[in-house]
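Apart from one protein chain that is not included, each protein chain of the complex appears where it belongs.
Order of writing sets the chain letters: A and B. Residues in each chain are counted from 1.
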Amino acid sequence: MMMFGYLLASGITTGALYALVALGITVVYKATRSVNFAHGDLFMIGGFIAYTFHVMWGLPYVVALLLAVAAGFAIGAVVERLAFRPLRDQGLVSLLLAAIGLSFILKGTARAVWGGKGDFIPFPPIATPSPISVGGILVVPQQLIVLAGAIAVMAIFAGLFKFTKLGRMMQATADNAKAAKLVGIPVNRVYVYTMAIGTAIAGSAAVLMAPITLLYPDIGFVLFIKSFAAAVLGGLTSIPGAVAGGFLIGLIEAMSGGYISTQVQDVSSYIVIMLVLVFMPQGLFGGRALRRV
Amino acid sequence: MRLLLGSRQFLFLMFAALAVVPAVANPYILYICNLGMLYVILAVGLNILVGYAGQFALANAAMFGIGAYGAGLLQVKLGAPYFLAAPGGAILAMLIGTVIVFPALRLSGIYLGLSTLAFAMFSQWVLLHWNSVTFGGGGFPAPHLDLSPLPIGPDTGIYFLSWLVTIALVAFAWSLVRSRIGRAFVAVRDGEIAAQSLGIDLLRYKALAFAISGFYAGTAGALYAPLLGYVSPEGFDLFQMIIQKSMIVVGGMGSVMGSVLGAAVMVFLLELLRAFKSTQEIVFGSILIAFVMFRPRGLVTLLQRLPGWEEPLSSFDPRRLFAPAASEPASSPLGASPELADEGRR
Partner (left out) sequence: MTMLSVRGLSISFGGVQALNDVSFDVEAGEIIGIIGPNGAGKTTLLNTISGLNRATAGQVSLDGVPITGLRPTQIATLGLGRTFQMSQLFPGMTVLENVMSGLHRKMRAGAFAAAFRTRSMREEEQATAEKAWEALRYVGMERFAHHPGTALSFGQQRVIEIARTLIGEPKLVLLDEPAVGLSVNRVAELDRLLRRIRDEKGVTLIMIEHVVRLVMGVCDRVLVLNYGVKIAEGKPEQIVADPQVIEAYLGSEFDAKRLAS
């Protein structure tokens, strides 16, 4: 029971982060019908930017968080405008390779600016490391902060998506870009905002995550593939699905790591991707069928 | 058949030049040229699958690894001679590669890409953790090529073996795309519905494309093991996949010549990048982006401008392939909705 409670807490905490990254992947996919392979690297850069503000310059954690979100927003917009938009009609292969190129540039930049190859950067926790008991389950306070932060970010995003004009334009563009263009929605600008918001969410996830694990330049791909598994579980076009998928992947990882072995933990998200894409392409939460007719 | 003089002469000159390398070059250059030939095999095989048959799979690095592991382990564990172990590794990669056709029957585009990428990562995990068979993360030393009665050293030996195999496999691919098989691949790529209505069996040709590219990657792996003298999981990771994908895009998708060109350029580029040390990732990334932006149809388009240069099945624009809209079920002219099917045109 002790063990289960501990795994539950850690699964939910990491799951919240996967959910945030998956949210970004899903939002971008919904709008542009392409998966941004560099999403994990954008996350990583967000984390390093926060590290600069918080650890190197000594700004308060919350300020660093906000600055990293703002930086993520700006980087996402620039990347969309400069790299992805010109390639939009060139199809998957060009976009994939451009994203891979971007991923290399981001990793190289992180290594050049923040340290040598394979550097793991510690991010100081912002709460006492001693665990407290919540309903009989021992939880590290940092985990609660992460969870609360993630839920806050999701709520802000949900509000933005539901209640603002931009949110409605994003929804319309996602449903039918051509029709959206016809009714006067500036589709290209919506793409820029979408990418910017997706990257900003990734940045926030990085800042939330940094205190409980380590930041390193190569974290991008690992995080991308796990969050992609979460997005796929959610059907890849469903925002609530992505969030639920994130928590589910977090729990699957924690449980398989705790009860089977940590080696299985590493590989569980790959297995989920293979099984879900091949046998359940609409995802668990009834997103649109991915299978070709 | 049309004469294909330009590209034939080009290949002939290239392989002739490669034949004299061992006589004049130092071991480092010899190794790079040898590696380059293996990349040619990998790129040609991947291009048959992705460029010709249009199956956006990302598991080629895994097949490369399976070929290397298969060839190495058959020698180390079972004591098989290299000339049995190498085809064994290649055929193992071909068989496992063919299994990936099953997701390809249900998935296309990015979904196929990511599910096969997950498969590749999974195979790497198996190589890392199945210690009793694969020796785990540390890998194992694989025997160098021993041609002992012949007065040929292992480095030169593997070089000429690679040279022969590369010529054979490039020639096979060259012939294949000039046959009904090549046309069937392109038909499956360009229009599954029209292909079926001409009696082209999707399962058979997708499976064949996966088998061929698996065989090519496995063969490259079986040559890689004795070349390096060591087999470990790192060589077959995501970066390897990225290199292979980059080769066919940089060279030109749907072109045998493009694969050869792309492999040569990438091997050269990767060696050149060592000079940049700390900034090599940034330089490499920028070059990739520059290529897709400024030469989206690959370097081969430069050659295709030459007078007398002709290549079959090459009136091809990757812009039409894997375009985001193409994977939309609703945009299919024969989509499930009868209204759409009848009215789509008006």
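Here is the rule we go by: a contact is a pair of C-beta atoms (placed from the backbone, for glycine too) under 8 Å apart; a residue touches a chain by one contact, two chains touch by 3 or more.
Quantities reported herein were computed from a predicted structural model and do not represent experimental measurements.
Chemist: As a test of the contact rule: which chains in view would the missing one touch?
Modeler: The chain that is not shown is in contact with B.
Chemist: In the full complex, which of B:L18, B:L92, B:A142 or B:V186 touches the chain missing from this view?
Modeler: Per the contact definition at the top, the residue touching the missing chain is B:V186.
Chemist: Using the document's definition of touch, tell me which of B:G157, B:G254, B:G285 or B:G298 contacts the absent chain.
Modeler: Touching the chain that is not displayed is residue B:G254.
Chemist: For chain B, which positions touch the chain that isn't shown here?
Modeler: Chain B touches the missing chain through residues 1, 172, 175-176, 178-184, 186-187, 189-191, 193-202, 208, 212, 254, 312-317, 320, 333-334, 336-339, 341-346.
Simple rule for what comes next: only the chains that are shown with their structure count from here on.
Chemist: Sort out for me which residues of chain A touch chain B in the complex.
Modeler: Chain A reaches chain B through residues 32-35, 83, 86-94, 96-98, 100-109, 111-112, 221, 225, 228-229, 232, 263, 266-267, 269-271, 273-274, 277-278, 281, 289-293.
Chemist: What does chain B use to touch chain A in their complex?
Modeler: 50, 56, 102-103, 106-111, 113-115, 117-119, 121-122, 125, 129, 238, 242, 245-246, 249, 253, 278-289, 291-293, 296, 318-329, 332, 334-336
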